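Removed from the display is one protein chain of the complex; every other protein chain stays in position.
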């Protein structure tokens, strides 16, 4: 990629560079699936070449139409969404998006989901042929239609099955994205870890609901939706910390991150990188500010590489 | 109680009166345990005689010292707390608080917890002798020290055991307060219901965490704390709705309620009454405003009794 | 599209329900009719999300651009915008969205504008440009009552054929704007028009149906709850027809302007 403009200063790259599952990220600031489109939409808002990486909108083997509106509603400190995983499909991503994305020097993580084991595998096989994908991220927070619609990510067994099946075919590292809607995030993490996952990312959204008191209808057509934004940060930090106690693979922290201070909380709690989600909507350039802030913080605290922060909670 | 001033207008009592587990509340606006002290602290802030009822601070057989500070920290749209259930003990509640509380015309619900089955039973037996208690509310979100510290409320089996044991001795209706930190709130509710609970209240706090990025210490001495406030409302409404689909006993909705519109959301989702928690801290008179707002809403919507709202979500 | 912090140059209140906000943007924007911006008071954390606002007016003065918005104070977002003072900072992202195309009007030589309530402001820039193009313009504006007719004088200043209706008859003709429109079309059966509309879905739907009866093409500017405003959340969709089937199109990118017959109206 030597022909690409590299907009990261030498000092910045030394202090912020992190490696996860063999992938070298220029910094630990990534963006979360479903909040960054297919990456290109941000090309004229931020310097994509300065971003550590991004996760694509969730991809399925075939394109999906998604849920009827309303799909989103703002809540206190966050928002609910039920997009219904509308996406262009894995094939179109490979043929239409990747060629353009290869012009940028940032890591592309393909977020994948399915409603059965087979669909996950099918999507991965399509993406295996795509050039310019650094890793896969499995969204396991969807119902398994073949198993009576139980949410895969809510069952350690089901989650392990998907992880194993995908690992068998995946030509790239597999990051498994954990659902927070479980009694024990540790148990889920351990199951996924022993199934061969290369890294964790957490959290996905909390299931929530909002009602219009005049029409008495749910504010989201799907009735329930996923809660995200600053409101969920304390739950996300806690889960990162719990998983860090049992993990021997890297953790990518997600949940309510809106500034560099939020990011540092996740590093201390045990995350080696972070993903910014909802904040991309209301502060489209926040990732650049987060990178600036982390650099300054590390310099002030005499931290020569940011991974020195990881899992350093003092009690 | 005819000698007590009744400050509730006739119309108000007709429209807002609700009955739960045989208890007649003058209105469905209660306050949540741990956010209302032992009731008396509010006597010079609001008209206690106008309040539907309140839940006492969690009571244990013996007084408890509680956790070291810091015990609370504000988060976006909410707060974390780990008070450690500091309380004066069931005996002192009966001897020191109840006599004063009997001067007020509002329903007193004694919130009870323990670190073993025996402790729950012990506390209930002490409270059985107290005059002026309308019901018991079981806080099952505490670890069972005899069972390796697993949180009772996170296991349907353990939760059912406690419910059964308490029901055997309790001289008053038993409300079981559900923990939201579970994969399936329905499963938990069903277990507690078949164990003989007279009503549900939900939700208790979500487990969260916050870190000071300069000291790298948890912002709460206990490391993790309970998340409450408007931030959790969407999760609480969703759980009320889910439980309402399987419940044949009444639900009391809790979680982020700060105004009458929030309360109405819970009624539509399936709650027959609500409890206000964190909002009591930053808006001490909010319960009175909520009662006013509910009355006006019912009148405008031609609702002759508020229970007509319960479980009326249209899809 | 610019993501930038701008300054409140003026804020004007019409009664308690409406506001006109004038922002100074320290750069030139080329705003097309029907486009919008995402706005929120700088640094405010409640609400988190910006609100979409259609450009009402814009004026470039040596490198800077003054932009005006008119909004109805409903919930948290508009309340926080209504509390701004002169000199306060605002987070601005725009211009955004697909604009009204003047081309069809250029071929029909005549255009009709139908505005309802707070959808009306989104039509002023379009009206101005159509006049510039020398297109024969008839404007129909509707509102609940006289107090909901905001910015009406800017439309009358264009001295085109202007018909105003209010539901309660407190100003202009009594009744819905669609009634006035139908009368007009009956009297002008022989003529060709292009119709542009912005307002409540129900009004735009009826307007499209009426226009169809007279073989007139309608372009409608839609509203939807938006989280991002630039295409990445896919939260703002409306169902639109395709050759065989239908798809969910993003109001912020594929819209806000759609062909009336393209939209699967759902009120």
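Letters A, B and C mark the chains as written, and numbering starts fresh at 1 in each.
One rule holds for everything that comes next: contacts are C-beta pairs under 8 Å (C-beta built on N, C-alpha and C of every residue); 3 or more make two chains touch, one makes a residue touch a chain.
All values reported here derive from a predicted model rather than from experimental measurement.
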{"item": "Omitted chain - touching chains that are shown", "value": "B, C"}
{"item": "Full-complex contact with the absent chain, from B:59, B:83 or B:176", "value": "B:83"}
{"item": "Omitted-chain contact residue, chosen from B:66, B:89 or B:143", "value": "B:66"}
{"item": "Sole residue of B:156, B:180, B:208 or B:229 that reaches the chain not shown, by the stated touch rule", "value": "B:229"}
{"item": "Missing-partner contacts on chain B, residue numbers", "value": "34-37, 41-42, 44-45, 57, 65-66, 68-74, 76-79, 81, 83, 86, 229-230, 278, 280-285"}
{"item": "Positions on chain C contacted by the hidden chain, ascending", "value": "44-46, 85"}
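Definition applied: only the chains that are shown with their structure count from here on.
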{"item": "Whole-Å gap between the CA centroids of chain B and chain C", "value": "47"}
{"item": "Where chain C touches two or more other chains, by residue", "value": "45-46"}
{"item": "Per-residue overlap in chain B, given as positions that touch at least 2 other chains", "value": "76-77"}
